[in-house]
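One protein chain is absent from this view; the other protein chains keep their places.
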């Protein structure tokens, strides 16, 4: 069964609360197993350019079922996936995107977060993952 | 002052509740005065193709500060704005997008709804507009 | 010899003054013989969606060396150029774009205006054409 809106909103809310607690301004996107957007928010005064990046991080994490930062290790000059970022209308391969995994181990979608350092982006995305509600 | 996330979420929630009450499955998007996305939800089993349409409706309504259906009256064959839809990366000119207007009369952004008949889309968008919270 | 910046700015200024006199809020674009932008202004509170349209009108007028509205007569359903608007990354074929013609009869570029009715857009574009300075 697919990711529900209720679940996606739970993920967004958990990430949002973490961002507020950290004092960072984030764009937060959740996509489903088809890599299509289910829920999105942009916090007040968050970087405008991070809107697109948050969605691309979520898509990238689902496209390859791994955290975006892992893909970024492989896309460096000389690496096996050099410049993979130009595919799929644009991938983002630095941290901040993480797959959402169901109880049975299946990937249900992904979260993408952008608006601060990549470490902060990843931390807020982790909070979103942890907040995935059971169906 | 710009549209806040809290206001955008209030608009989305009001539209969402209307859609649930009507038994329709919608994509609901809210953009700010710069026509950039602030909040978005896709209801369970809503048409996937309506995702992009809802965002384009919101953008279109803000781009021209009028309900999308009004623009569509002018873009018909023989009309003064025939095929305006190819501009701005794609406009949607049938009903479902409505500007959000502040107390002072200034356009603060817009809502775009897609997922049912254009009449239903417009009705749900109107409910979203009516739900715009004061700051 | 190509259209100079000074000439393009003269065209923009003449159009701008006409728009102010008419009380309309316009986006005004001027392209050169290569259909590439030379000068652009967006008046305060002009429609945001008219930004792209003004540039597309200028390009369209130069692409076919005729006023955009003339092309629009041919692109209607049943007409010889039906839906030509999808070419070239998007054409605009309603009035508001007019070629700029040099003393020798050669097309030097074009002006595109968008922000009001197509009649007003065309009138402001005509004022821009009339304001083309000699080199």
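Chains: A, B and C, in written order; residue numbering restarts at 1 for each.
Assume a contact is a pair of C-beta atoms (placed from the backbone, for glycine too) under 8 Å apart; a residue touches a chain by one contact, two chains touch by 3 or more.
The structure displayed is predicted, hence computed values, not measured ones.
On the side of chain A, the interface with the absent chain consists of residues 47-50, 52-53, 56, 72, 75-77, 83, 85-86, 90-95, 117-118, using the contact rule stated above.
Listed here are the chain C residues that touch the chain not shown: 2, 4-5, 8-9, 34, 36-44, 48, 51.
Panel shows chain B; residues 32-36 of it touch the chain omitted from the view.
Simple rule for what comes next: only the chains that are shown with their structure count from here on.
One simple way to say how far apart two chains are is to compare their mean CA positions; for chain A and chain C this gives 42 Å. Distance from the chain B centre to the chain C centre is 29 Å, each centre being the mean of its Cα atoms. Contact of a single residue of chain B with at least two other chains is seen at positions 34.
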